[in-house]
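The other protein chains are all here in position, but one chain of the complex has been omitted.
The chains carry the letters A and B, assigned in the order they are written, with residues numbered from 1 in each.
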Amino acid sequence: MASAEETARAADRKDIRERWLLSAPALAIIFVAAIGPLFVMLAYSFMMKGDYGDVKPWTFSLDGWTSVLFQRDIFDDTLGLADAHLTILWRSIRLSFYTTLLTLIFGFPTAYFISTRAPTTREIWVFLVTIPFWTNLLIRTFAMQQVIRNEGLVNTALIWLGVIERPLQIMNTDVAILLGMVYVYLPLMVLPLYASMEKLDFRLVEAGYDLYASRWQVLRRIIFPLVKPGVIAGSILVFIPSLGAYVIPRVLGGGKNMMLGNLIELQFGSGRNWPLGAAISITLMVLVMIALLFYVRNVSKSETGHG
Amino acid sequence: MGCCVPETPGKNAIEVREVRKVFGAGEAQVVALETVSVSIRENEFFTLLGPSGCGKTTLLRLIAGFDFPTAGQIMLYGEDIAPLPPFKRPVNTVFQSYALFPHMSVAQNIGFGLEMLGKPKSEIKARVAEMLKLVRMEALANRRTSQISGGQQQRVALARALAPQPKVLLLDEPLSALDYKLRKEMQIELKRLQSETGITFIFVTHDQEEALTMSDRIAVMSSGKILQVGTPHDIYDRPAERFVADFIGETNFLKAEVVGQTNGRATVKLSSGVEIPASLPAGFSPAGKVTIVIRPEHAHLAGANDKASLSGVVENVVYLGTDTHFHLRLDDGDAFIVRQQNSRGGGDLVAQGSRAGILIGSDAAQVLKD
Partner (left out) sequence: MARRTFDIRAQPGFGFMALLTFFALYLPIAALVAYSFNAAESLSRWDGLSLRWFASAWNNSTVQDAAIRSLVLAVWAATLATIVATMAALATTRTRPYPGLTFKYAFINQPLMVPEIVTAVALLIVFSRIKVWTGYSGMGYLILAHTAFCIPFAYLPIRGRLEDMDLTMERAAADLYATPWKTFRYVTLPLLRPAIIAGFMLAFVISLDDVVITEFVKSGGQDTLPTYMLGQLRRETSPEINAIATVFLALSVLLVTVFFFVNRRKT
């Protein structure tokens, strides 16, 4: 009797071993070229910076971490807040928040519009959102530049219409970064929103109208709560890459209006402060993790809530 | 050859010996099969009947080799096949969802087993043609399986499982996806195939009518146990346990008391005080209070001059076309249903609310074990 059970258990063990072997190559590649380096970076953040970039190996220092928020005064060597870093941190969070809000304001009606089309045309609308989604991010950023640069579409049109005389300076401002991020990340909002709206049971909407709800009340009390998981998913999918944006502020922000991504690059480039760059990177990662945890908690809550 | 029930019990094709199956371990342990033993004879159409979760599919999967028993042996013509993987067992399955390979044609599906066995091409070709003819699908040999109807898919699944000439064919609720009319046709078709091929069929179903129509013998299962094995006639007319009686057909349960016994028959006293004869399950001799079952069609409403065994008030009359059901509330408070066949013009209708007596046929009552 026990031997039959024993053979079953042995078969289970063999199955699990085979499954580990089968997944080993993927795990190994991701370890070597994604996860492992993060740990090395963590170690680097606690080392002393090298004179020409890199670090002095095995020399412990907290300088990298202190300089994330503080800077040493050149004259009296006292610590003061690193205003530049705080400005950049604040800009990153603020712009990411605005981006999420704006993509939601435009994305929600769009996703709703798509999900209320006939099934065949619906596919085409989704396809139209998918194309920009899979188009190179750099190209889309560059495309936005064509619209907002001084000789670009917007300024040319406004001057031609006689609204303004001289071109508006949009490029190299925070507004340019914001416009770029909204444009680039909009599909990331529309797609998950659409996914949850597509499943919306319109009999519930009918029931709402039957019980004397107005259009606004139906939207607020029935549709919105039902698609909330999509709203949360979309918001997270937009907020996280916005926070880590690098290409968009670099191309549209013109070097001066940096976000965290550009600050990190600066430390590994002309800043020659790798430990600081590593520390900022880890800070950015922690911010992302917090956003993800918020997402996981909310999704599990709304899932149990709907039972 | 070709007849349905062998006169003498033939060789056993499958012998399930004290097989037990437990899924999971520790807290999450689920016993799918209590210790179960059953023998299935050669050339038999054997049905495992029971509600979902009763263990019938588990038993079938153990025979097929998709799962392995926690304990016990499964003998195929005297050889223990329990530890063998499915591809080493000369047993084939017709799956509930057919499981036809969507990337292969009808003919490729049917030839798959023979191909895997490494048979020569010419033999495969001949055998596939033979099978296509057997299930009358010659015209659709090169179709994709997604391009044929549900009934046709069913035939292909059968042909595919029969092609390697298995010693036993396992059928896992193969008709459940078909509509009523097609299901009736396929029931007859399956019987024909079984008698033409002479292969032992083990058929799993939850549909009692299907089981009664097709089987040589039926095993009724519940909660991982086999409750009764017998011919359809035995199972229907002589249920040994309450579950079997209840699961198959409509039944009246009555409280009674055994007052006498002579070789396998008993005399029981009903609540009305009337004594009637009743059959006993084999090897069971009860005393005192028992439950008896009487099928609704084995009872009649008493005429004015008859001496009724039971009496009560007619609470409801349900007209069903071929027959009429009379729902009665007996004097002791129990419910009782009488089914009477309708005849044209014959309309001595008993009105709702009126009192009526019940006549019970001399061979109608059966004592239950529990």
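FYI, a contact is a pair of C-beta atoms (placed from the backbone, for glycine too) under 8 Å apart; a residue touches a chain by one contact, two chains touch by 3 or more.
In this text, all values refer to a predicted model and were calculated from it rather than measured experimentally.
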| item | value |
| --- | --- |
| Listed residues A:I114, A:I177 or A:L191, member touching the removed chain | A:I114 |
| Options B:R160, B:R183 or B:R238, residue touching the unrepresented chain | B:R160 |
| Listed residues B:P102, B:P120 or B:G283, member touching the removed chain | B:P102 |
| Touch criterion as defined above, residue of A:I30, A:A84 or A:L211 at the omitted chain | A:I30 |
| Residues of subunit B (touch criterion as defined above) contacting the omitted chain | 64-66, 85-88, 91-93, 95, 97, 99-103, 112-113, 116-117, 160-161, 164 |
| Residues belonging to subunit A that touch the chain removed from view | 15-16, 18-23, 25-27, 29-38, 40-41, 44, 54, 106-107, 109-110, 112-114, 116, 123, 125, 127-132, 134-140, 142-147, 149, 151-153, 183, 186-187, 190, 202, 205-206, 209, 215, 219, 240-241, 243-244, 246-247, 250-251, 260-261, 264-265, 268, 274, 277-278, 281-282, 284-285, 288-289, 292 |
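To be clear about the criterion, only the chains that are shown with their structure count from here on.
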| item | value |
| --- | --- |
| Distance from the mean Cα position of subunit B to that of subunit A, given in whole angstrom | 59 |
| Subunit B contact footprint on subunit A (complex, rising order) | 1, 4-5, 7-8, 11 |
| Residue ranges of subunit B in contact with subunit A within the complex | 68-72, 83 |
